[in-house]
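The structure under discussion appears below in the form of structure tokens.
Shown here: the complex without one of its protein chains, the others still in place.
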């Protein structure tokens, strides 16, 4: 019987409809990500979070930059925009301001959002722009073959730091907080449920929400730093602690000590759009309502 | 007698040599800055700090971006480079790395360093690049006629926020700290001596040093926000407190409460160049010395 | 609520006229960054837009400004930015994104003298070739060049109309002099203005293919949130908008992108002729230099020289036929432009050896003087006269 | 310590050959940002530079990369960056800074098919006009285009030599195919390589004027820290380097900046002719398309067509005389390039109607096939044949 | 190391009985689902899918507690579980 | 308001006797030096300099304690003080 | 052509409101007097202190070339501006200066002087010196009508400051009329 069940399960007959298929451009699956790549689980948790939030999918948009992670926009069955390297946030800003009814999710890589795109990130955070930004942090530039990123650990090996990275990585939640983000969380791909819940929470609040997701790039980062995919996942498991509401300033920059995960900031502050409408377009603001 | 002395003082005979004239391109003075502009006192304290530090002036360089503040490079009698808007830091980075003997000071405006140039700032801080960065924060874009900057207070009026700024300003020391700067201070133009001492300290240490200077732009910011120059200076006097070593995370974002001034961060961490030499160019590193 | 169209007589700068033209054309999003001498466009938009239900945002730099208007346009709103040389250079990468994704948008370049920071408060026309070639790869776009504040108003409306009609970025290439000069601008009633809207996606949402050409080779456009579930990418893509990494897809995509402009040259490539019928010498000019030409033409005609003027209201796509048609007939072309020879290269190419071509130009900081043009006319008429 | 010049026979890619050429030319600073298909230049520099006493830094973006090499060069060190289309677009603003401040530097563009993200892993030659016109304002620079890994090595050295000699940014415009193709590269001994150093400032420090032209119109250059107390600005400036906001200063500065290139065309504008003596049809090409032309030329000659080839090793300044000299003599020009017509416009302009001009091009993703060129030859020879 | 196979949030999610499904041709054989299934339901297989990877084998289908962990960690949307209606008591025993 | 004219760091700097110098043609008349001189040494003047501004008048030269505050705050490098050698005792009295 | 066209050059330093002066003059011509008119503003990078000028053309026909070549009216509110432009003046150029800020020298033409800045200071509105100068220019040169100028002042200045500005304008205009009357008397006396 077990044998029969197995056969049935593993065929494509009857059961092949994955719960997320409705949110996927299935004609483009399998995606281009390498075996074991952490973008897939991040993407999948994001989709589950969007679904769980109950937002109207017809007015939900995904915007990505360029990179392996940025390819996500090409797989989601939502209005989706795959822009230029580093520019997803300002593109998304224009989109959100032009049509405030849209729920705009930016999904992109660490290089895209924090190397070339770092300025847009800090300014959108400062403005408390009404966006949800999800960063796949795989510690390197996957797409171009594994160069150092602004998130690459000190002394890690990449193709442009062959003897080790002389620089230190950003602490992304701290940077987001310092810039003015009003929702900040960090998870790993192993923390699928927490991640999903953070996405869900971010989708239903106003203002700027940022979620960092630690995700393996086994091919380009892992290979050069003796991290097979399962080793990376194990690190996420044994070398992390969850401290919700931890002060971002106390998050140890990656290096020694466990990586702190959690939802660090969740602050209620007037978002750009609500402030703009109040100040400049009182004619549009719903009367008597904040 | 008093009368005689006065006459003598006020002529140009005998006494006209200002103590900073040796560091000025006096053939270009008077400078273009408006009456009461805070760039002048910032610049003058910077020059005094450089002098006080005792660094070799022949290998000291000033790099500026574009803006009223950026014009400083044109008045200092040092090798000086007036680059493009926002790009002083990467220019200075190239310069310092190409010739590590140079002492490189970046002197520029808040718009230049934190609006268009914000990304270069956070990355140079992250790298602990061997630079001294001095930012004249006059809360707006002076040069182009008073538009909002990333430092403009919430609801302040500028030509692009005619009914008030819907955004909130960066807290520059906090941002610098979060990005990785190892020396962070904030003063106003009234705090000439403290500012000078911070410049002096920054000049003689390795790594990335950042000094924010609050400075009035009476013409473009002051006029629109009912701040005559002397009113701004008075604010600097009555509405500030000095808290050296205050945690950057606790610095209230400008708004309510007094502005906290002081030297907030002074941390000893391997600078980019010393780490690079150690890792990549041991042949250049002085033997046995860190 | 302030009026949407500021009907009536005004004394305003070219920059202000551009802003008013944009509002009248239906622009409801402006993402900008200040720069002399274009700042006044942004400042007026900051004042005007919220009152008509639009949004103004000052972005952190010109890259972001350009990205934001593409995003806004993809959300279904007419969008514009304005800048000058240094900012224009920074917009080049995303200008390519607008071109390949066929996103309507308007970029105003109030030119100043370069290169680099150059003379920030003084005019030039040194970015004309950059307007055509400044982004990487092959692409096609439209660039207009008004010579007066009144033209600035109307050409801005035309810019929006062309952008929306052909789903293409349109550049308004003006300059510091027109931008900062005040003069009379007469704004008609809203009902008298021709305002074109983009062709929107219609029909069954599951059958819509975002890059399948409709009429004129232009695909109807679905905005985000309209339920068409589009995918838009800066990669080479097929009609579904999906990336396809082959030379064949590149060929078919690019062929259509170029054809939609080329096939509609009659509608796009606007010129205006002055005294061309009997002209022996034809001045070719655009933007503020047209003013010099018109003054010079009067002076030269008064001296008995048969001088005509071909004004390029559209500079890109280059109105090739207008020049070709004259080439066999005239004694010489003189291109008048405030640069060291940019559009003059096109004129020379199209003259194809049939008429000698001269340049009356300099590298900026001031207008070309009418005297210099009159001198050039005299020289061109000297036998064997080469400049 | 690894050898500075990797003398010997190697099997390497064009990207690698460029890096080795740079090291051999004395490049000791590289500021870069990864991008396909130029990343390998940066990666090799990251490996090689520290060993020869230089510095590699990966900057946060291409804008920073370009700024960093200008800074490094101002500090007295030969400096380079490498990129492809999207990054090249981002470098445009600071390229203008290098031009106006006369800072020697080398920018490598390994071209891929655009516009925008386009086909990141596939070659094209679509940035050739951008190389000349991509930054705002009038400026003059030099662009070279190697067609083999061996040429890539030598042309990179030539790029540094020209940059240093004329104090000008020099572009190495290669493409994905040459960049990623491996082939034999023979590197001579260091002593056999011609390496030129910039003319340094000399004499009394208080009398030095940083922009006072020396020999050939090029000012001797003082580096930061040498005691000359220079001021360098992207504003229009006089010989002292001080900003002067007048049209007159603009004129005199620009005149010199253009003249230093134009007066030295003989030294700069390198071309190579193949079978031009008896050619009826001349292929004009550069970079990787030269390979197509050489294959096609063999095939066409085998078929009895008198085909020659003008290879442009220097593309900008355009070798105008080489084309003009042929224009009267040949039956047609065919420009072969992987774009929709860029350099072909220059060829057409210079042919001045004396010979019909054709383009064998497409918008990228693959090479032009020799067959397509042979076909173009046949068509060009058909009476009245226009493409 | 026992801990190794416990999903990080096993305590907080309701456990029922599940049937796990594998969309074989999507699988790239990373093995995450196998390594992280708390009930060791999955195992490496020998056979190849269309792309040449080894999809997981549902070795112990009856042990699946429908925790969705495999579904959550799978980078390929290639595996998921659905609840099997059955007596709650049995379930709880299974999960204990 | 007394406090208004005290330089913020008056306590920490040594006070001697100074002679203050004004480079008149550099002055743009902002009045900072006048407002912030702790000893009210300076006062507004009536006369114009080359550029049309009113440079400060050294109204009470003998009161200058060489604190350099005017020098430090001046945006124009237009005013500075130099120490006048004199008996330290007198100085201290002055400063008290 | 020049018969039907007036070229007016106003010069001073940044911060004096020279451009606003020019703008009001141009608007008065264009909107009030229904003539053609252009205004060119030239300024340096700084908001204060640098040289600055406004060039206004007023004519009956379309104005193509907007730069002043030979001014019919030259008004200077700074010495530097006066010296920079005086060489462009024609024999019949009307020269006007702020008498406290400009010391004309070497020119052949008659100079009309007004203590605009001083009058403004007396009114307690130093920043209205430009409007006083405007009134003075209009009175002396008549390049635009008084009515057109007054209504252009009203519509060009910030809301709430109209009356004060009109008062300043009138002060300059009256001063100009008085100067003209004095001059007439003098001429009559001389004649």
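Per-chain residue numbering starts at 1, and chain names A, B, C, D, E, F and G are given in the order in which the chains are listed.
The working rule: a residue touches a chain if its C-beta (ideal position, glycine included) is under 8 Å from a C-beta of that chain, and two chains touch if they have at least 3 such contacts.
Everything quoted here is computed from the prediction, not taken from an experiment.
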{"item": "Residue, one of D:129, D:152 or D:177, that touches the chain absent here", "value": "D:177"}
{"item": "Identified contact with the non-displayed chain, of A:20, A:203 or A:219", "value": "A:219"}
{"item": "Residue of D:276, D:295 or D:354 in touch with the missing chain, whole complex considered", "value": "D:295"}
{"item": "Of C:4, C:195 or C:245, the residue in touch with the unshown chain", "value": "C:245"}
{"item": "Chain not shown, touching residues in chain D", "value": "9-11, 36, 120-121, 177, 180-184, 291-292, 294-295, 298, 366-367, 369-370"}
{"item": "Where the unshown chain meets chain A, residue by residue", "value": "30, 32-35, 68, 71, 142-143, 145, 219-220"}
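To be clear about the criterion, only the chains that are shown with their structure count from here on.
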{"item": "Joint neighbours of chain G and chain F, given as chain labels", "value": "B"}
Groups of chains joined by contact, in the absence of chain A: B, C, D, F, G | E
{"item": "Chain located farthest away, centre of chain G as origin (C-alpha)", "value": "E"}
{"item": "Between A-D and A-E, the pair joined by more C-beta contacts", "value": "A-E"}
{"item": "Geometric centre distance via CA averages, chain G-chain A, whole Å", "value": "62"}
{"item": "Whole-Å gap separating chain C and chain F, where each centre is the average of the chain's CA atoms", "value": "57"}
{"item": "Chain centre separation (chain C, chain G; CA means) in Å", "value": "36"}
{"item": "Numbers and ranges of chain G residues touching at least 2 other chains", "value": "44-45, 49"}
{"item": "Chain D, residues touching no fewer than two other chains", "value": "56, 60-61, 63, 86, 93, 97, 116-117, 233-235, 245"}
